[in-house]
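Worksheet: one structure, shown below.
All protein chains but one are shown at their positions in the complex.
For subunit A:
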Amino acid sequence: MSVALDRQIRPIYDALDTGSHKSAITECNKVLKKHPKNALVKALKALALVRYQKVEEALVLCDEVLESKPTDDSTLNAMMHVLRGLGRHKDMITMYDAAYKKQPTNEELGAQTFFANVRASNWKSAQQVASKMYKQFQEDRYLYWNAMSNVLQANDHNTPVEMRTLLYKLALRLITSAPTPSSVHSDRFHLHLTILRELSEYDEAMTLLETPAGRNICETNLACNEIRRNLMRSRGALEDEGKRAEQRILEKGDRNWLEFLSVIDGTFASLPESKGGAHAGPSEDAKEQFSSKISNTLSLFTNISVQDGRKDRSGLLGLLELEHRARRHGVSTDSVRLLHLMKQYFEIFGDKACCFEDLKPYLNLEGNDLAAWTEVLQACPSSLSTVEAVQRTINSHKLSRYNLSAPELTVDAEISRAALYISQYLEGLPLGRDLPTTELQYVDDLAILAGSVFVNLWKMGGDIKYLYKAVVLLEFALSKSEQAFQIRLMLIRIYRLLGAPSVALEHYRLLRIKQVQNDTLSHFILSRCSTFSLAASGDLTLTSECLESSQIYVSNSQETNDYVIRAFSAEKYSQIPQFILFEDWLENSLQRDITKLEYLRMRITHEAISSDIIDLELIELKFVFDRLHHDNRDFEILPNYQPKNVEDFNTQTLLFGKSEGHGWVWSFLKSYIKVFSQASDLSDVVEEKLLVGDRPQISPKLGSLKERLARREKEEMAELTPDELSLISYTDALTEWLEPFHDHVRPPASVVLADVAKNTELKTGLPLRGVDITPSLNGHVKKEEETPPITDAPEDLIKFFENMKTRFEAAKNAGHLNEALHIATIVQEAFLLFVTETIRFKPASVVKIHKLGNLVAKFKPIRALGIAVLKEMTIALESMSTQEGTSERRREFVDACGFESSEIDHDSIMNIIKRVSDSRKKVEEGMAKGLSRICTTYEQ
């Protein structure tokens, strides 16, 4: 490249780097005037166009550059970004392949070709490229790239099971043929061990592990040590591993809990687990033999616990686990040991926050044991004079609460428990008076306990006043402990139950959820959020929340892949499968598509329903439908101190008592895809022609799309609320009824394509790639076949609206705001889906040509009923909102809360109640406004 040209190209890069895509395009045009054939500038312009969202124009340039088969670094690099932006990984492979073939001694090109295949998860070709590179450049790393590619291909779920062993064997052969042993490099060693484990070549693995280099690696590398542990387990060498662990504990002072587990596993290695019943118990001989083993371990752990004292919990916890297992195996010799150890544990570590969690696995006691244990806890002095004493009191409450039986869980008993927790909370609060605002208060958990009791009381009798009590107390606790995120999370759940979504959202925002947390935690605010959406009235708060939280998926698809490649470059093989897994879980996240569906359900309420929206959403939904979802949602983050016989706090506070899972997603996807594909002109043929980028692979076993859409599984439906279930049956009836008419009227693919081609040409001045159909007819095409016989509308449609009307009345009269909102939004959705289904039959010309007058006449009563029900709900919601904010209503609630304590003053209670009622009022008013807008828009 000439210096002059180089100088001209610099500003293009600068513009791209700073994100000024438009000026990058201008700069490119300048250079292209003088050098119209320059591939690099063309590639850079294509890149700028992609980033500027001008995909059609970019495609043209992109194809030109690809045809020229570039080999220089800069052009290839620019093209790599273009193709990634367009999702055309296969073209990227072709491009690098061609370049590498032209310059087979160019190592960098070889590596890029390999990486291109990695990006596309094209393991077979990646492996071939690596093999070629090894032959050419004789670098060990390429041998390992090859082996790793084989392993990844074996792990790919599209690879047949019978191929897996073969691929692993191939990988093993490669590694053993390397001139240097794998143990020169911990990650090579890791890969080697992984392969041996998969092939069950335990002896060979052991030989490697016992070399000095092997031992050394496991000493300092946790990942390799983990594989080593796995290997020992798989080959059944539990006793050996136990001995080794014992040595580490004694000689190196290792307190890794995994070592303690190894000792315990070793102790019980050859004893089959007792399954109860007369014949299952071990023989007396065996018992004897084990009792000596157990007593060895017992004395080992006892010594450790004495030696460590309060410094480390391992010894004592090891003793507990040992006794627990002995009981499970029916070889326990001391009926009071478990209890004794638990007591000891509580005495020594009862002032640590983790005590409850540590003891939880051993709490399932019965009869006398339980009585004795309860006595221990009750004997705990409920002193609140020191931080340690407070923690001990908290632990004793958590531990006793866990085992409360049904007779102990009466309303009165729960009320007095809440009172106790609150009075202790207030009493202990001054202990943390001088803590900085960034610290948690020592007594926070007492407030959490009391809040949990209130939620349980609400669940027991349905009395909403307990939710108000919970809110008041938790808000107070949060004002004293601003960083107590657990309290905040509880409040978010309760505010949603109270129909106060905006207050919940305020709290959610204060959590400052970022990055990957948007995937794991957004369910707190986005789960069934369309219930609270005021999008129809123009308030886009929740829709934008959906968009923002979905950003993480874009970052994932743009970035994560890069790190797989970096891990290859840095030879960190242990990380590669992990990164791929991570990318996959995030890409196919269940929450991602729950959010997507909620977004769509809200979107159609505020945007005009048009073929543009329908087509775009349809394409996206079909992509989503092919995903194998992974649930990354974090529910564990909510504290749970409910008794073991009662639902946990998470389940208790789910909106409508149901969590959306795969079934919910599939149910809604099926409905929306059915409705949208009927309403759309996009057939498979059209889609195939027009889609940019690679399509996901679908197993043919699943059947055709149509078959998959028609299937409704029981388990899927179980995740729906009764009203959602009605909606699903309604859409099924609707789509079944109208399908033949849609199929009859929909223009053939050739006409649709010609139309698109015409538009593209108008926009870009160039013909559409790959479509060469001359429009034979303008506008509508009359089909040869007769119009299908007009059928009556299924009764289900009318029934749906009537039934929902009754349900709405009932919810309103019972004062169940959330349910009323849920029903109202579902009716609104049903109505909008009806609108979507009937758009095609709107133009008078269509009706006339296809003789559909009789059909269209049947729409009228349904539409009218829908509008009527929506209008009634509008009026009802308006009247609910006027009653919401009155001072009498508020006073009622303040009185119902009945906090007479001087600590929680009347004003702040009043404030909290006001926030809730304002938020309820807002959602009622907004919903009414939105419904009435929809009526106006679609009434004619």
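By our rule, a residue touches a chain if its C-beta (ideal position, glycine included) is under 8 Å from a C-beta of that chain, and two chains touch if they have at least 3 such contacts; residues count from 1.
By definition in this document, contacts and distances are computed from a predicted model.
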Requested in this report: Select, from "N-acetyltransferase", "Dolichol-phosphate mannosyltransferase subunit 3", "RING-type domain-containing protein" or "ORMDL family-domain-containing protein", the UniProt-recorded name of the complex's unshown chain.
Outcome: "N-acetyltransferase"
Report summary line: Touch with the missing chain holds, among A:A237, A:M460, A:I637 or A:M910, for A:I637
Query - From A:L152, A:L193 or A:A223, residue that would touch the chain that is not displayed - result: A:A223
Query - Residue of A:S555, A:N645, A:S704 or A:T806 touching the missing chain in the full complex - result: A:S555
Query raised in the report: Thinking of the whole complex, not just what is shown, which of A:Y13, A:Y52, A:Y202 or A:W585 touches the missing chain?
Result: A:W585
Requested in this report: Can you work out which residue in A:A147, A:L384, A:M490 or A:A567 touches the chain that's missing from view?
Outcome: A:A567
Report summary line: Residues on subunit A facing the left-out chain by the touch rule are 186-187, 216, 219-223, 226, 255-258, 311-314, 317, 352-354, 357-358, 360-361, 436-438, 440, 483, 485, 511, 514-517, 519-521, 552, 555-556, 559-560, 562-563, 566-567, 570, 572, 574-575, 578-579, 581-582, 585-586, 632, 634, 636-637
